[in-house]
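One protein chain omitted, others in place.
In order of appearance the chains are A and B, and numbering begins at 1 in each one.
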Amino acid sequence: MIDILAVLAIFCGLFFFLSGSIGLLRLPDIFSRLHALAKADNVGLAFIALGVIMLEPEILNNIKIVIIWLLVMAASALSSHLIARYTLRGRRGDD
Amino acid sequence: MIEILWFVFDIALVSLLLALGWATCATQDIKRAVTLFIALGLLLAIIWARLKAPDLALAEAVIGAGISGALLLSAIKDYPSSITETPRTPVMKGLINVFTLSSVILMSWAVWHGLGMSDGIRLSEQVVAQLPDSGVSNPVTAVLLNFRAYDTLLELAVVLTAVLTALTLNDRRRSDVVSSPLLQGMTHWLVPLLVVTSGYLLWVGAHAPGGAFQAGAMLAAAMILLQLAYPSKRVELNLYLLRMLLVIGILTFVLVGLWMLLRNGALLAYDPAWAGMLILIIEFMATLSIATALTLAYLGGRPAGWETVWEEGAQNKRTVSQHGGTA
Partner (left out) sequence: MISTQLLYALAGIGLFGIGLRATLLHQMLIPRLLALNVCGAGVFLIFIAIAYAGAESVADPVPQALVLTGIVVAVSATAMALALGRRLEALNDE
């Protein structure tokens, strides 16, 4: 039962990653691409982390997985912010 | 069934790898090429993890994708953005294609036959047999720092040589990045976390995947993050300390090796009782050296005042002796 739920969660995560990648390829503007990538990848990683946590028996590894998810979210938020800020400054001609 | 799933997974990884490699080499935009190269490094890290080489996965992610990517990204800042070069003549292109194709075919034939012969002597049995005497229980660390310690010593010398080249040729790259408050705020969280993780990787390398090179590169990544967050802050480093940090890895390694030569008759032949402690000391110093070396390589060259440190010291001595002589 737990196995089926875990596989379902991982498939959900894969779907979100796929939609984020399609957004990266198909959306017109860099800001919309950043939005799609950051949002979809964060939720996708959350689902995959959930699936792995359901399969992993040891509690210490589960805590590490949650910390990894938080750090990846922080990194993706930070890099999206920096990319958007750089693009905006370039558009406005501030440099 | 499991076999087929693993095979499909392997085919997917391999085709993605080859596609990324081709795209990195064939693209005309230099920024895109560097970004694809970083992605290739991360895909390689996944492949190392699949092929049961977790130390390598860590090293590739930190060094191959992280540090290498940072070096390349900071180098292409004032580079022409598109690759403009005179294309090769068709004859030359044909020759290159023929040469590459024949080399690939030759290597494939060699690997096919080599993998088919299964009566080769594998050193892994000897490693497993000697592992309890080596002082660590991670076989890769044992091979790196005990059985083939000489190779690692020379590797540290290679790193030092590369950094010396960067230091003597160029000044520090002038940084015109504009930092953001979000980056500075997150750096307050990320840099201590990176330092602690680096220490953890260093310690855990004895019995689990990890080691000195991953830890050193992670420290260098923390320093690069600091440089990106506070680009205009000039920290007055003690340049003697910086020079000492650069060489302390290889110095410790050579001193331990010579001491073991005097004690046991062979270079770097550790006593089995001391091996764990010696390996930890060597790894710690090597971590400091590698972190300093990679950070200086990223900064692009020597910090301000590097080459005048000795002259200032000599001038001080001269004035002191003049005063002392005439007083």
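In this text, a residue touches a chain if its C-beta (ideal position, glycine included) is under 8 Å from a C-beta of that chain, and two chains touch if they have at least 3 such contacts.
Quick caveat, the model's predicted, so the values are computed rather than measured.
In the full assembly, the chain not pictured is in contact with B, by the touch criterion defined above. Residue B:F7 is the one among B:F7, B:W189, B:Y240 or B:W259 that touches the chain missing from this view. Interface residues of chain B with the unshown chain, by the touch rule above, are 3, 6-7, 10-11, 14, 17-18, 21-22, 24-26, 30, 33-34, 37, 40-41, 44, 47-48, 51-53, 55-56, 59-60, 63-64, 67-68, 71-72, 75-76, 79, 83, 85-86, 88, 93, 96-97, 99-101, 103-104, 107-108, 111-112, 114-115, 122-124, 127-128, 139-140, 142-144, 148, 151-152, 155, 158-159, 161-163, 165-166, 169-170, 211, 213, 290, 293-294, 297, 300-301.
One rule holds in what follows: only the chains that are shown with their structure count from here on.
A separation of 28 Å divides the Cα centre of chain A from that of chain B. For chain B in complex with chain A, the residues that touch the partner chain are 178, 180, 182-183, 186, 189-190, 193. Residue ranges on chain A touching chain B, taken from their complex, read 71, 74, 78, 81-82, 85, 89.
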